[in-house]
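Every protein chain except one is present and positioned as in the full complex.
Take a look at chain A:
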Amino acid sequence: MKKIHVGAVAAAAAAALVMTGCSTGGGDASSDTVVIDMWAGSQSDTDALNAQLEIARKQNPDLKIELRTAPWGDFFTKLTTNMASGNMACVTGMNSGMLSSYTDGFRELSDADLEAAGIDLADFSAGADEILSNKGTMYGVPFDIATMLVYYNADLLDAAGVAHPEAGWSFDDFEATAKAATKDGKYGFAVGMGDFQWQALPIAKAGQQPVEQDGTLALTDPAFVDAASWYSGLVTEQKVAAPVASASDTGWGENQYTGQNAAMAVDGTWNAVSYLNNDAGFTAGMTTLPSGENGSLGLILGSGFGIAKSCKNPDAALKVLGSMLSPEAQDYIASSGRSYPARTASQPLYFESIDEQFRPQVEEVFTKAFEQVQGQYVSDNWSKVGTYIQPQLVSVYNGQETMENVLESAQQQFGE
């Protein structure tokens, strides 16, 4: 008898859990509240989001709007769980590089949706509609746009007696600068471990992406393989960059640069301001990716907001999305210098926010860098490809494996 009771209790509890676990529909606990979910790594990130939230609240006095945040890394883990349990926030932040794994959770944005949100894409930077699109379907609207740049440590270059690179420089200039700056225990360049950081130079040199527009993986395309091998050769052959210490150093190049061990590194425009005002106190500078025979192809990246497919009140969510991307909110992020806004009208405010001594350089480099950009092409399993390649890069940089082999086996594994 006791046993039957125990069994009954367990079965009831199990049934209850399975039922709650499987209930989809999701949305938010109370449907009159619109939840915004966004990543924020620091107090200043949260403060900036709260300022945009205020704008949204003012524009929609009839709606209750709530903000949830998590640091970048946790944000996507949490989003995975929230998607699975049907708790995805109605307005959810998304980044161009991550979208392909999460398209299932987002509502496909139609022209009517954009109109309801009060958004006219003509007001946005050219190519902005490609940022949060996947295979021609739009899932979100970006609030900022970004591309990759070469950052340099002016003090290290001066100490080595090397001229500062200028926007529009060539790959030969890049090699010469890196070589000349490699001395006295410092390296001229630091290789990247992150997808964007390490692929930027190979893409620019090859003039093409490792994925085709339709999402087919093209890692073994000869032009890309050559360019990528040249890139790893900066460590193994030209010895102008240090070998990476561990596969867990995912921000290797950027850390070597801010740690003043390397004179140059590649990183996104999103870090321009933090590099210019770096804590270490060195004079930072920036320039475009170098150009070669195939031009200097860059990727247009960015982050924005989309609407959850499971959202119970999409009209309200669209209104909130419109407010988060309204000219006022864009002016705010531009004038605070946080990121380069997607709305063209707000872009000059970004340059005004930058210290006068850097302003001409930033304006020149940004303008030039966004001239030759293309939306990022990704395959469906792009995050798997990245997860596979990253720890292999360590072996490549340490000369135990060739770039060609790694790209080949990645293509074999994920190309199907």
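Simple rule for what comes next: a contact is a pair of C-beta atoms (placed from the backbone, for glycine too) under 8 Å apart; a residue touches a chain by one contact, two chains touch by 3 or more; residues count from 1.
Everything that follows uses one rule, which is that contacts and distances are computed from a predicted model.
Colleague: Which protein name, taken from UniProt, belongs to the chain you can't see among "Sugar ABC transporter permease", "Cytochrome bc1 complex cytochrome b subunit", "Phycoerythrin alpha chain" or "Copper resistance protein B"?
Modeller: Its UniProt record gives the name "Sugar ABC transporter permease".
Colleague: Of A:G118, A:G215, A:P243 or A:P327, which sits in contact with the chain we cannot see?
Modeller: Residue touching the chain left out of view: A:P243.
Colleague: Could you tell which one of A:A40, A:I55, A:M83 or A:M403 touches the chain left off the display?
Modeller: From the options A:A40, A:I55, A:M83 or A:M403, the contact with the absent chain belongs to A:M83.
Colleague: So that we can see where the missing chain sits, which residues of chain A does it touch?
Modeller: For chain A, the residues touching the absent chain are 1-2, 5-6, 9-10, 13-14, 17-18, 21, 77, 80-81, 83-84, 101, 104-105, 242-250, 261, 381, 383-384, 387, 390-392, 394-395, 397-398, 400-401, 413.
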